[in-house]
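Yeah, one chain of the complex is gone here, protein chain that is, but the others are all in their spots.
Letters A and B name the chains as they come in the text, with residue numbers starting at 1 for each one.
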Amino acid sequence: MRWYWIDRFTEFVSGSHAVAVKNISLVEEQMENYVPGHPLMPGSLNIEGFAQTGGLLVGEHGGFTKRVVLAKVSKAVFHRYARPGDVLRYTCKLEEFNDNGANVNCVSHIVGPEPGETLHLEAELMFGHVPPQPGMPDEMFESQDFLAMIRIMGMYDVLVDADGNPKPPPQHLLDAERDRLAEYVR
Amino acid sequence: MIPPEMPFSLIDKITELLPGQEVTAEKTLRGDEQYLKDHFPNFPCMPGVLMLEAMFQASCWLLRQTDEFKRPIVMLKEARNVKYGNFVAPGQTLVVNVQVKGQPDDNLWKVKGQGTVNGKPAVSGILLLEQFRLEEKLHTPAAMDHVCRRNYLHEFDRINQSAAVETA
Partner (left out) sequence: MTTREEVYEKVQAALVDALGVDDDEVTPDATLVGDLVAESIDFLDIVFRLEKSFDINIDRAEMFPEDILTNAEYVQDGKVTPAGIEELKKRMPFADLTKFEEDPVVQNFGNLLTVSDMCRYVESKVGVAG
């Protein structure tokens, strides 16, 4: 299984909040035999969806210059269990941010296939900014691959700054992307 | 008919199980797991939520064995104060130990878990688990609970290496 637990960003206001959609599919690997006869989404993978939405919200606010890792799940409360066919909308709000890390408030609603929305999960996540240390590389991702990934997730289709103006990727990511492209064009 | 395997198993083996009390189990990160390509390309390590899932699944086996698989389904209802410490790198083994802290309701269990890697803390947290039969909660035919029971028993046999406990 690959490790993408959100499908696409539908809203992203830098430094404020991010909303992402996750479609739960019958064909996903974790569905097989997890709850035989009535597949249900493992709760931990919903929490990972929050970690990815919230983690990118925190990372973007720092201009993608710091390494962001999930440090703590202070609280996660499931109001119901999600199943294949459900469309989940994850909303993450940046509550606190400093050099050491950030606190993000997260909520998931089931918004499809039936009309309306139902509360699914609420959680509070804390992220840490990891300083350089021995045994760990400076970058968890290659810059151009990281930018490609967040483009695929639709971040730059919806990312705006606090005034509502579209916000481009940071220069260091654009440079890496341009350099990689130059290799192909040669 | 051979029941299918559970691809999303985060337990390789159960080493100790005291019904109603505690369970100890292990998960080794092999290094060829596909998700490591994304987590992270330059630094493969076990995702934090999978450490949480390992503690959760160990709890599931404890609860199922405790009530003799009568209520086969266990789901994570709440997680509290789940903290992460050391990373688990490819080749390393996460050892999880979970203890029952209470039973707030007939279908609800509170457990406290920790996971270590080479004796060092990797994860800890408090979980609230809901245990039920499909028929009572999700209104599926009673036969589905039998299928669950049978599949889970097969998986439990595969991973259980704990000593049998003499019941009084």
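Everything that follows uses one rule, which is that a contact is a pair of C-beta atoms (placed from the backbone, for glycine too) under 8 Å apart; a residue touches a chain by one contact, two chains touch by 3 or more.
Please read these numbers as outputs of a predicted model, since none were measured by experiment.
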item: Hidden-chain contact residue, picked from the options A:G62, A:G112, A:G128 or A:G154; value: A:G128
item: Hidden partner interface residues of chain A, rising order; value: 71-72, 74-75, 95-96, 100-103, 124, 126, 128
item: Chain B, residues in touch with the chain not shown (by the definition above); value: 80-81, 83-85, 126
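Everything below uses one rule, namely that only the chains that are shown with their structure count from here on.
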item: Complex contact set, residues of chain A against chain B; value: 1-4, 29-30, 32-38, 40, 42-45, 47-48, 51, 69-78, 81, 123, 136-137, 139-142, 145
item: Of chain B, residues touching chain A in the complex; value: 3-8, 34-35, 37-43, 47-50, 52-53, 56, 73, 75-84, 125, 134, 138, 140, 144, 147-148, 151-152, 155
